[in-house]
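All protein chains of the complex are present and in place, except for one that has been dropped.
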Amino acid sequence: MALGFTEDQRAFRDVVARFLADKSTPTAVRELMVTSTGYDAAVWKQLSGEVGLLGTHLPEAFGGFGFGPVEMGIIAEEMGRYLYCGPFFASAVMAGYAVLGAGSEVDKLRLLPGIADGSTIATLVLDNLNSPDQVGQQLGATSAADGYQLSGVASMVVDAQVANLMIVAANTPQGISLFEVDPQAQGVAVEALEVLDPTRKLCSVGFTQTPAQLLGEVGQANLDPLWGLMSTMLAHEMIGGAQALFASTLDYLKLRVQFGRAIGSFQSLKHRAADLLLELELAKAATHEAARVLATGEGDLYAPNMAKAMASDAYINIAKQAIQLRGGIGFTWEEDTHLWFKRAKSSEVFLGTSNWHRERMMQQIEETADV
Amino acid sequence: MALGFTEDQRAFRDVVARFLADKSTPTAVRELMVTSTGYDAAVWKQLSGEVGLLGTHLPEAFGGFGFGPVEMGIIAEEMGRYLYCGPFFASAVMAGYAVLGAGSEVDKLRLLPGIADGSTIATLVLDNLNSPDQVGQQLGATSAADGYQLSGVASMVVDAQVANLMIVAANTPQGISLFEVDPQAQGVAVEALEVLDPTRKLCSVGFTQTPAQLLGEVGQANLDPLWGLMSTMLAHEMIGGAQALFASTLDYLKLRVQFGRAIGSFQSLKHRAADLLLELELAKAATHEAARVLATGEGDLYAPNMAKAMASDAYINIAKQAIQLRGGIGFTWEEDTHLWFKRAKSSEVFLGTSNWHRERMMQQIEETADV
Amino acid sequence: MSNAVEGAGSQGPGPSKEQIQTEVGQWLDEHWSVDLSLSAWRTLLVDGGWAAPAWPTEFFGRAFSEEQAAAVSEVFVARGVVGVAQAGPGRLASHTILGHGNSDQKQRYLRSILTGEHAWTQLFSEPGSGSDLAGLTTKAERSGDVWKVNGQKVWNTSAHHADYGLLLARTDWDLPKHQGLSYFLIDMRQPGVEVRPLKQMNGHASFNEVFITDAEILPIDLLGSEGEGWRIAATTLSIERQGFAGDRSGGRARTLVGPIYDEYRDELAIALEPYTWYPQRAGRVDLALPRARQTGAIKDAQVRQELAKLLCMQKGADIAAATAAAAKRSGNNEVVPAGSIGKLAASVIARQASHVHTLASGADAMLAGPASALEGIIAEVLVSVPAISIAGGTDEIQKNIISERVLELPKEPRFDTGPFRDVPRNLADT
Partner (left out) sequence: MSNAVEGAGSQGPGPSKEQIQTEVGQWLDEHWSVDLSLSAWRTLLVDGGWAAPAWPTEFFGRAFSEEQAAAVSEVFVARGVVGVAQAGPGRLASHTILGHGNSDQKQRYLRSILTGEHAWTQLFSEPGSGSDLAGLTTKAERSGDVWKVNGQKVWNTSAHHADYGLLLARTDWDLPKHQGLSYFLIDMRQPGVEVRPLKQMNGHASFNEVFITDAEILPIDLLGSEGEGWRIAATTLSIERQGFAGDRSGGRARTLVGPIYDEYRDELAIALEPYTWYPQRAGRVDLALPRARQTGAIKDAQVRQELAKLLCMQKGADIAAATAAAAKRSGNNEVVPAGSIGKLAASVIARQASHVHTLASGADAMLAGPASALEGIIAEVLVSVPAISIAGGTDEIQKNIISERVLELPKEPRFDTGPFRDVPRNLADT
């Protein structure tokens, strides 16, 4: 696959961007972020129906469009840019990729078409969002007469408040397995949490002897590739947000006058902007590369780790400067900058910190070297 | 002990500074750094005799002046500022503190007066300069009929080329011990090394069944306090050098004209200077604090680690910028900046990197907490 | 910059510390009672001359030196006696009026500031002039017998409680920007003044916006002369930079029993309300190590490094500040001026603290509110730290000051020295 995007891909990005520019305005974001569901059902319907984005990455056999991580990354990037509020990441990315990776053909036929057409809002229940190695310590499954029973608590689950399907990673004597759970089933307790970033809703989800159906084979859930896919999509979301903030900050620097000159003419601010551009461009390159590696299977295994670490650092640095360069105005609630700042902050620690991803990358380099 | 320096201490600093400003000019440094001995014997004589600095930290009973780490720090700071070339650090600081810490009364009476009056040029032979924990892996001592015998190699020893006394840390079955060795004794091989920083000479020193006299009690050499003293003095040397480079760089910024204005009027350079000043001031404060802690025994045990880490980072950052802000001129041999840059670079890794010192500091914080 | 008021009060030797403490002690024996109302007690205090002993004798004071006034405070603290209204912008008002007001203004305003009857606010900053305060565009024009004022102010602490405001407004657009400003005392309780709370990104609303539309000021409320505004504002700003101690009871007021303390605590709570998140803004360095231990992140080598860097910086800054203070006390001026450097250090430290808290929390840093880590303190740190490098002069302004005043590097070229009318400015301000 060639570097850069094809014309089709660029056109696809334009479609996504135009849709979100229209639907996910700062005004809409502010309205949705204070609702309990956190999303606009009408927009969700258009997203799945008219624009048809939810099944982008799913094979046609399961109701999807058969595209790959590059196209999915384009969506995630634009959603990050426009700060889209809704269960796309939880349902299409997290749950979608989880089922695609671990489910049997039957599982996929049963679950993916709903995810693809938006009638199912799924989420992936992980009892740890720091590292795949720590998943399974709080949630366990035991086999029961008619399947499995789950017990335990996942302290943070994305968009569980609107999910009608839960894909749950839980420990079994055979190892980590994925399960399908009906949120209405017995023993499921979903509780909304107060969050730092109100554009990404979180709930705690508890299970008490909740009936669950195994996906794929028991103990065969390999969370590493799933984590790589999710991290890559999150990295796209982050560089999208970083670009939005960088652009709006440049506009501000050109417009704002102090001491008789546009503040963007002050050399220390100009140089800072150049430094941020460099960091952003490298993060973008690494993020797009991760999607290409996942799409082709060629390249560094740890490309998703690179992408998440770099996108995360770039986003948070740009977000800090987006506030700083606006001065007091940037710290007000009225100004939109903090919406992206908070998304940057929550993304920074979601699915592993930069440090964790860099350490993971080095482990993979060293494992490869040992062979 | 009060914060800041007393009037006596400030006057003492002036004396030291005036002496070095006169004797350790950049011209003198350039001359000495290409000699094989690396120092000026006449200046050394004045340093010990007329100015009387070598025994500053040694008790009067052993020929010294009975001052403490604060005064010794003042000397080290000024030596760093003027890039003094000579075995002060090896003999007075390293070997002097080693004997003071580990030697018996008899040992001290025998060895310290010579160090104090400069007739002895001593050095401390450590087979590892990264961490006290790694000392003793390359040098071992076995007891022999008339004392001990040393064997092994220390790959880097400061100023061994001019030492007429070696204090050697070597492993014994009872643990690390310090020994006195005559460089002229059998089996001693001293070989000058090519160094990155020609103002600090290094040699490899090998021993083959070399007769050695134990200092103090066998296995009782506690290198940690010694390492703390050496690190604190090195930190002083570094903030001295950092101040010299910072001052000369400011002068350059005020003088150099490009684009019709002094380059020091460009805001990005002004702000960089402010950032460097902040880093320098914090490092200076921490370094002087370390000397006070060692002098009084009151305060954080890990103050020397803080000092070395902060002084090291500040010095290398200022040194990099001292070159960068001078542009091409700063990269020439003719310009003096690189002399300090190289001292900064060698100091950065001498006696443990900043990372090592920070890790050590955290270990001590956690040990204290466990009690 | 020296404090205009303290300068005014430092006259002659006067009574000794012992004499003062005996006298104030006797006076308190006669007058102090925890059953008095706050305003009744403060009226006694003012009338008795113990409200502000460092002030001039003509205006409620005794012209005491700093040491003498401290002797009075000592007795107040020791006995748990409530002092005059001190917290918040009232102090800025009284010191500025004392320094620059005429006799009439001092007579009209100072007393009610001391008794707490009237609250004040500062009306300096504007949306269009933040770092560039002197570029403000609120207009005051003579119209018949009054000044008519129009404009918008921002970052006005406690403006919603204020009876009066310290207003900086432009009265001449043809002079260079610093010369066309005048300083007014404005009645906030008039139709042309609208105060709206200004919510911050961390959810607090510590400040206000003030919209001024055809508000009126009588000529007798011009402080100093027309065009003297910038010079007088410098006094207000220098007092503001000294910070304010809030509770002057030495903390005892929190626990003492009696009706006057209840009233005092209510007053204090209102005055301090805007500042509850300030410790979080500074990064809560004190919580970094305990938090890392709590989460187990202390075992992570990266976290240890970042934590160590934080503790190093904090220690360096503490020592540097203490050394500078000690040197200042002993009259040794060798030491680098501490103000701007200390402020810059605080920014760097707060950012590093926020970073450490983020690492120590991991994914838990996505949560906020009382149920989250340390009852929401960590979350509040993460969304409050961005303010520290902005409030009270941005880091950029501090670096300008350090590089020009401390390091003596050449000044930025200026584009705003001509008549203010011709100086480029924000669209909204023209």
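Read from first to last, the chains carry the letters A, B and C; within each, the first residue is number 1.
One rule holds for everything that comes next: a residue touches a chain if its C-beta (ideal position, glycine included) is under 8 Å from a C-beta of that chain, and two chains touch if they have at least 3 such contacts.
Keep in mind that this is a model prediction, so the values were computed, not measured.
Undergrad: I'm checking contacts with the chain that's been left out. Which of A:C203, A:L294, A:A344 or A:M361 qualifies?
TA: Answer from the full complex: A:M361 touches the omitted chain.
Undergrad: Out of C:T121, C:T171, C:Q305 or C:S389, which is the one that touches the chain we can't see?
TA: Reading the full complex, the residue touching the unseen chain is C:Q305.
Undergrad: Among B:F62, B:Y84, B:F207 or B:F341, which residue is in contact with the omitted chain in the full complex?
TA: Of the candidates B:F62, B:Y84, B:F207 or B:F341, B:F341 is in touch with the missing chain.
Undergrad: From the list A:G64, A:P183, A:G264 or A:G352, pick the residue that touches the absent chain.
TA: A:G264
Undergrad: List every residue of subunit C that touches the chain not included in the displayed model.
TA: Interface with the chain not displayed, on the subunit C side: 301-302, 305, 413, 415.
Undergrad: Residue by residue, what part of subunit B touches the chain that was omitted?
TA: Subunit B touches the chain not shown through residues 128-130, 155-156, 193-197, 200, 202, 255-261, 266, 268-269, 320, 323-324, 327-335, 337-338, 341-342, 345-346, 348-351, 353, 355, 359.
Undergrad: Considering the entire assembly, which residues of subunit A contact the chain that has been omitted?
TA: On the subunit A side, contact with the omitted chain comes from 2-4, 10, 250, 253-254, 261-262, 264-265, 267, 269-271, 273-275, 277-278, 281-286, 288-289, 300, 306, 309-310, 355, 358-359, 361-362, 365-366, 369.
As a convention for this text, only the chains that are shown with their structure count from here on.
Undergrad: Could you give the separation in Å between the centres of subunit A and subunit B, each centre being the mean of its C-alpha atoms?
TA: Once rounded, the distance between the two centres reads 52 Å.
Undergrad: So how far apart, in whole Å, are subunit A and subunit C when each is placed at the average of its C-alpha atoms?
TA: Roughly 43 Å separates the two chain centres.
Undergrad: So what's the Cα centroid distance for subunit B and subunit C, whole Å?
TA: About 46 Å separates the centre of subunit B from that of subunit C.
Undergrad: Please list all residues of subunit B that touch 2 or more other chains.
TA: 267, 270-271, in rising order.
Undergrad: Multi-chain contacts in subunit C: which residues touch at least two other chains?
TA: Within subunit C, the residues that touch at least two other chains are 396, 399, 412.
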